[in-house]
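Here the complex is missing one protein chain, while the rest keep their positions.
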Amino acid sequence: MARKISMKQAVNEALDQAMAADPTVICMGEDIVGGAGGNGEMDAWGGVLGVTKGLYAKHPKQMMDTPLSESAYIGAAIGAAACGMRPVAELMFIDFMGVCFDQIFNQAAKFKYMFGGKAETPVVIRCMVGAGFRAAAQHSQMLTPLFAHIPGLKVVCPSNAYDTKGLLIQSIRDNDPVIFCEHKNLYAHECEVPEASYTIPFGEANIVREGKHCTIVTYGLMVHRSLDAAAVLAKEGVEVEIVDLRTLSPLDMDTVLESVTKTGRLVCVDEASPRCNIATDISAQVCMHAFGALKAQIEMVTPPHTPVPFSPVLEDMYIPSAAQIATAVRKTIKGSK
Amino acid sequence: MARKISMKQAVNEALDQAMAADPTVICMGEDIVGGAGGNGEMDAWGGVLGVTKGLYAKHPKQMMDTPLSESAYIGAAIGAAACGMRPVAELMFIDFMGVCFDQIFNQAAKFKYMFGGKAETPVVIRCMVGAGFRAAAQHSQMLTPLFAHIPGLKVVCPSNAYDTKGLLIQSIRDNDPVIFCEHKNLYAHECEVPEASYTIPFGEANIVREGKHCTIVTYGLMVHRSLDAAAVLAKEGVEVEIVDLRTLSPLDMDTVLESVTKTGRLVCVDEASPRCNIATDISAQVCMHAFGALKAQIEMVTPPHTPVPFSPVLEDMYIPSAAQIATAVRKTIKGSK
Amino acid sequence: MQVQNPFPLSRDELLTVYRQMRTIREFEERLHIDFGRGDIPGFVHLYAGEEATAAGIMHHLNDGDRIASTHRGHGHCIAKGVDVVGMMKEIYGKKGGSCNGKGGSMHIADLSRGMMGANGILGAGGPLICGAALAAKYRNKGEVGICFFGDGASNQGTILESMNLAGVWNLPVIFVVENNGYAESTSRDYGTAVDSYVDRAAGFGLPGVTVDGTDFFAVHEAAGAVIKRAREGGGPSLLECKMVRYFGHFEGDAQTYRAPGELDDIRANHNCLKILGDQLTAAGIISQSELTKIDEEVMVLIEHSVKEAKAAPFPTLADLTTDVYINY
Partner (left out) sequence: MQVQNPFPLSRDELLTVYRQMRTIREFEERLHIDFGRGDIPGFVHLYAGEEATAAGIMHHLNDGDRIASTHRGHGHCIAKGVDVVGMMKEIYGKKGGSCNGKGGSMHIADLSRGMMGANGILGAGGPLICGAALAAKYRNKGEVGICFFGDGASNQGTILESMNLAGVWNLPVIFVVENNGYAESTSRDYGTAVDSYVDRAAGFGLPGVTVDGTDFFAVHEAAGAVIKRAREGGGPSLLECKMVRYFGHFEGDAQTYRAPGELDDIRANHNCLKILGDQLTAAGIISQSELTKIDEEVMVLIEHSVKEAKAAPFPTLADLTTDVYINY
């Protein structure tokens, strides 16, 4: 498996293989094909950043452009899922969830429970997340905690191309509604990815670096910032263990607790706003279930409690940095009971 | 101040006094007057549970019924706020946020920041929260964490009539957007409330019971469940201190940290779903900022990670009980480093 | 002497329709009484008075056709073939109810009958039914989707977006406005800025038609045409059914927003069941005694359903945390 592809290509390949394998898999979204109704090229866009480019040519019946009506088409994906299809709907930016959240959290997420178990809603909602694109306050949010909060939803946020492909295929095969979060600043990131179709199970975190002095729990882009911090810390003799959650719901607390039991220290890194986020979630669960193992306070590294600023200099300060993560690790290492 | 009124009356009185004091205060919502356009009585409803009944007669120009279009009228309240009014919009149940969340979290919450400080949006969004009304999965949610997560919003959730009146008047006078959460199962709850207008500042938690063995941090209906638990525990010789947060954003962490420093133990009680909620938020912050003071693990008491069930017997099991809270306190008291 | 049947339905079908409408009526009248007694928890929105619309539309449908219902869903459920005893158990919050007690009145669903759920969120059925219709298009068996919504909900963005989406994708969907003149206590004329739903439909390129929703045959005919059109690939349309609601918005509503005498007039002159009964007996193809016999049988069924519901066990702690995910 020497072939390297980008996370963007991994998404494309996963969709391609899933559609080829199962005709009930259909993709829908704004300009995911492009050029509809016009006199120029069809497949003119392949999504706003070209992620789905080329899929229309291969699966013309399974690729649908939509009007600019997220409530209607995300809801339609959900309704179709309840009627035997396996739709993959693209919500271009997760920031747009505010115009269609009801369909996701009150409908898709609750059907099975409200209907006494007699419903399946195998829908996937793909969306771009995260800051660093100079896209300002309404196109740069993480918002994963809002979805992880909701019982009935599954939430996935991969950090690399390999996980992306395996988790996206799993999301499509999964019978529950899945929010699949793609970090726009990781699309170009490459790694080795098998050509054949494969899945990665939900609820299995990945230890991307082993270490014994402190555990970092994180996901998405922050995995890479944490790796950078770990490299700096290693030079200081501090060996950090990094847990990449991969799926935020379900959550692999076993791996987290095991790691913290080993290292005795924890830093939670989250690109989401600080209040009620994934970092507080992990911290709280560790403090409840592995308090005895903790040698010092748990540190959290998050952006400040502000919207995402536009100006590149401000945005760079907004996003948690490797330096901030390293500082947090040093702090908990200095801390004690 | 011997007069006792219910929380429902407290809301009504606060709105009444605020409208009387300031003609830019306007209320809007579905059937908050009632009978509009018909040939029967005007003011026929006063809101779905009669909370605003009678206000139309006193302030006919400041009370507006709306079409069933939450995005449009909640957004209109926000737009009017940006243009010099002080609207109080009612989102009947917080569960309906999914059809209008964009206006709240991408517009109202972000104007000031996105516009470089040059905007004020003094809007209040009142909504009913919480379970126990046999209203099932789409009319019983707490959802406070979803709003507390968002920078730019303030979130209030009072536990009694006195706080309700003072905090609602403060919300209306406040220059930032406020989500004002009224627990529907507390509407009938009575306490002494001054007749004159008064305000309670944001970010000041209330110690509703003093104690030295363990701190409970909570809000809304759970304050009362916690008090019940405390009464039981007191008989066992366990003196619990209960912190009623009152405002969830801003958060009075000083009071929380002080209390935990005194008692050394913490139980966070939240009626919201367990993942990324207010309980995890408080736990995590305490574990970061007062770890040294902790004598044992922090316990959290929340509903299970499920939608709210309809059946009364299930719903009663769903909502955290005094017994569950007492058990959590006993657990942390037995716990140690 | 053989009487000529002037109706587009056979005698048996007519009896079935009458029975269905009577079942809805008795179901609701009984809930009204039992709610008043404090037997029934939660919010309950009754469909009584509106039966002809549910029956007139659903007569054209099979289990493969999907409907998205509203908060006022009992009538849709019964007309779509959902089991009445299961429904009653559900409303009582019991095990063995349509949703095992987890959903209640506002969330009764039976996907096996094509009933995609009552819904506590106004307008939420619009997008969902577009999805059902899209799936039908892929299956290509001529199935359709029906989206019910009230005059109030007609102003929800979800419904409006869905009309456009259905047009863009040429989906086999019928948007049925159940116009009972009120949204809660607010008059339709206050909340909806346009007089005619046919104009509203035209704003999305959809053909629209308005009928008297208390006249079973009027609804049946109009629905038949738009459903046929949709089955044949002709695309979406809108059907406005003008109707009356007998009880309050929900149980407990004193209806003071109605004009004096309004309710009496409704019950006396706009009783869709009486209208149908009169049509059938006047045509001479069904006798009053046959109808009375059905009425009695329905009473027995409803009484039975209440007994069953009361006797059924409540769900238990073990049920609280199941059915959230298929696996987690």
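Brief remarks on what is shown
Per-chain residue numbering starts at 1, and chain names A, B and C are given in the order in which the chains are listed.
Methods note: a residue touches a chain if its C-beta (ideal position, glycine included) is under 8 Å from a C-beta of that chain, and two chains touch if they have at least 3 such contacts.
All figures in this text were calculated on a predicted structure; none of them were measured in a lab.
Shown as candidates are B:G40, B:P250 or B:P304; the residue that touches the absent chain is B:P250. Among A:A135, A:I150 or A:A272, only A:A135 touches the chain left out of the display.
Residue in contact with the omitted chain (choice from C:A54, C:I67 or C:L160): C:L160. Summarising the interface, chain A meets the missing chain with residues 30-31, 34-41, 44-45, 48, 65-69, 71-72, 95-96, 98-99, 133-139, 304-307, 309-314, 317-318.
Considering the complete assembly, chain C touches the hidden chain via residues 155-158, 160-161, 163-168, 190-195, 199-206.
By the touch rule set out above, chain B reaches the unshown chain at residues 24, 26, 64, 66-67, 69, 71-85, 87, 99, 102-103, 106-107, 111-120, 151-152, 154, 174-176, 203, 250.
To be clear about the criterion, only the chains that are shown with their structure count from here on.
Comparing mean CA positions across the assembly, the chain most remote from chain A is C.
Centroids of chain B and chain C (each the mean of its C-alpha atoms) stand 36 Å apart. With each centre defined as the average position of its C-alpha atoms, the distance from chain A to chain B rounds to 30 Å. Note on chain placement: the centre of chain A and the centre of chain C lie 40 Å apart, centres being C-alpha means. Residues of chain B found to touch two or more other chains are 71, 95-96, 98-99, 136-138, 304-307, 309-310. Contact of a single residue of chain C with at least two other chains is seen at positions 99, 101-103, 107, 119-121, 157-158, 324.
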